[in-house]
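Of the protein chains in this complex, one is absent; all others appear in place.
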Amino acid sequence: MTEQKRFKSGLVPSLLPFGFNVERWSYSIHRVTGVIMIGYLMAHIFETFQLGAGLTAWNNTMAALRSLGPLEMVGLWIVAGSALYHGGNGIRLILNEMFGVLMGKPILPVYPYSPTSLGRNQRIAVWTITAAVLALWIWAGLYLLAGLGVI
Amino acid sequence: MDKVTLKIVRTGGKEASYELKYKKGMTVLDALTEVREKQDSALGYRHSCRMGICGSCGMTIEGLPRLACQTQVSSLNTDTIGIEPLHNMAVIRDLVVDLGPFFGFHTSVNPYLVRKDIQERDSADREYRMLQSEVNRFLQFDYCIMCGLCYAACPTAALDPMYTGPQAIAQAYRYMADPRDEGWKQRVDLLDTAHGLWRCHTAGACSFVCPKDVDPAKAIQLARMEVLKARVLRRKERGGSQLVPPVTTPAKQGVKAPPFDFQGGTEK
Partner (left out) sequence: MVETIDHDVVIVGSGLAGLRAAVEVLSRSKSVRSLAVVSKLALMRSHSVSAEGGTAAVLYPDDGDSLELHAWDTIKGSDFLADQDTVWKFVNLCPVEIRQMERWGCPWSRKDDGRIAQRPFGGHSYNRATFAQDKVGFFEMRALYDKLQEHQNWARYDEVFVTSIVIENGVFKGFTAIELKTGKFLFFRARAGIIATGGAGQIWKFTATSVSTTGDGIGLAYRAGLPIEDMEFMQFHPTGLFPTGVLITEGARGEGGYLVNNKGERFMEKYAPSKMELAPRDIVSRSMIKEINEGRGFNDDESGLSYLHLDLRHLGKEKIDSKLPFIKELSMKFIGVDPVEEPIRIKPTAHYTMGGVRVDVDGRVLDADAKPVKGLWSAGESACVSIHGANRLGANSTAECLVYGRIVGQGIAAYLDSSDSPIADADTSRLAAEENRVFGELFRNETADADVYQVKAKLREVMDKDVYVFRDEAGLSEAVREIEELKRAFQKVRVTDGGRVFNYNLQDVLEVGIMLELAEVVARGALNRKESRGGHSRTDYPSRDDTNWLKHTLALRTPDGPSFSFAPVTITLWKPVERKY
């Protein structure tokens, strides 16, 4: 069956859902942070593997990383934020999906409609996690800056 | 507001602009009908019931998939309305999209009442016993009008053309939760596939846009728990509701119809 071209399906429309609910945005961020972490994982394995490739290889790798300058710490900071968000949101998703927490029970819809899976408690959970993650991320940033000697 | 401008994305991605006078209580469908009848009879869009129950008029209005017949122009808070076809579906013409794959996904989850005793299901003389509280466990998911808005909003559907879709999974759950149904195991097998249930990542966009509050996101998570019960906890199939017992109380006299004026009228 020939696949017809579907209207506005694809990566960009699915990652930038303007006008949609906050859970939908958290999905986009979850996806992006997941990709960032996989990228970091592969880079990290490659970097650590150089230890077994001999001292020269290791020194070259370290020099290459140092040559990035402050960018190296920024990159690590982004990865740290990704891990925090992906982990925190991930816990909410596991509770939602595997245990039905914060999803609500089947009800009889009454107009004006308000789906129970997007109810008040779900929103509170999303924003609480986001706030906690932001706080920890900023703290991680300050920690890195202190380590660099800037503050 | 006395003028409304519709910016419609037509076949081939070209945008066309139509200006019309605003009337109080005007819906987007009223505006489109006026454009078709007075300005451009070649504008293609679907509509039928005008009351939000048939599901024909789904389209993307101001970025969100909505039903045109129940979207008040005044609720959009703008006098330039951007209208384009539903996302994630192939465009046939202007705002008319191809819902064939969407209906196909629905059929693929066996969305009908399965009973082991088909003879009983198709020719018994009594109904299955069910309490209203049991009906209410799945009734919300039976509200689905098959409009396709959830599929248009779903990020997984945007990236994976073979994803079953929130509507189909919600309907599969509607039958799994129906106490009369005896097809629980086969639906678990149909959902637990590479492009099935597990591709949902709980973005909740489907429930956000659903015009009848079917809440497919909730249905999918409930379905997920059923699949986990089958796979992890090794839960067994359960039997379905039984027929109500035959009536044994003696007949009561109520209002009587007047006596027949002719003999033999009730013979077959």
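Letters A and B mark the chains as written, and numbering starts fresh at 1 in each.
Assume a contact is a pair of C-beta atoms (placed from the backbone, for glycine too) under 8 Å apart; a residue touches a chain by one contact, two chains touch by 3 or more.
Predicted, not measured: the structure shown is a model, and the values here were computed from it.
**Q** If I consider the whole complex, including the chain that's not displayed, which of B:A16, B:L113 or B:M225 touches that chain?
**A** Checking the options B:A16, B:L113 or B:M225, the one contacting the hidden chain is B:L113.
**Q** Out of B:S17, B:N77 or B:Q253, which touches the unshown chain?
**A** Answer from the full complex: B:Q253 touches the omitted chain.
**Q** Considering the whole complex, which of B:R66, B:R180 or B:R199 touches the chain not shown?
**A** Looking across B:R66, B:R180 or B:R199, the contact with the absent chain belongs to B:R180.
**Q** Spell out, residue by residue, where the missing chain touches subunit A.
**A** Residues touching the hidden chain, for subunit A, are 108-112.
**Q** Spell out the interface residues on subunit B facing the chain that's missing from view.
**A** Counting over the whole complex, subunit B touches the hidden chain at residues 24-25, 36-38, 41-42, 44, 46-56, 70, 92-94, 96, 99, 103, 106-107, 110-113, 115, 120-122, 124-132, 135, 138-139, 142-146, 171, 175, 178, 180-181, 244, 247, 249-258, 260-262, 264-266, 268.
As a convention for this text, only the chains that are shown with their structure count from here on.
**Q** Please report how many Å separate the Cα centroid of subunit A from that of subunit B, as a whole number.
**A** 33
**Q** Quick check on the complex: what are the subunit A residues that touch subunit B?
**A** The touching residues are 3-11, 13-15, 17-21, 23-24, 26-28, 30-31, 93, 96-100, 103-104, 106-109, 113-118, 122.
**Q** Could you list, by residue number, the parts of subunit B that touch subunit A in their complex?
**A** Listed in rising order, the residues are 62-64, 84-91, 97-98, 136-141, 143, 153, 155, 157-159, 161, 177, 200-205, 207-208, 210-215, 217-218, 221-222, 224-225, 228.
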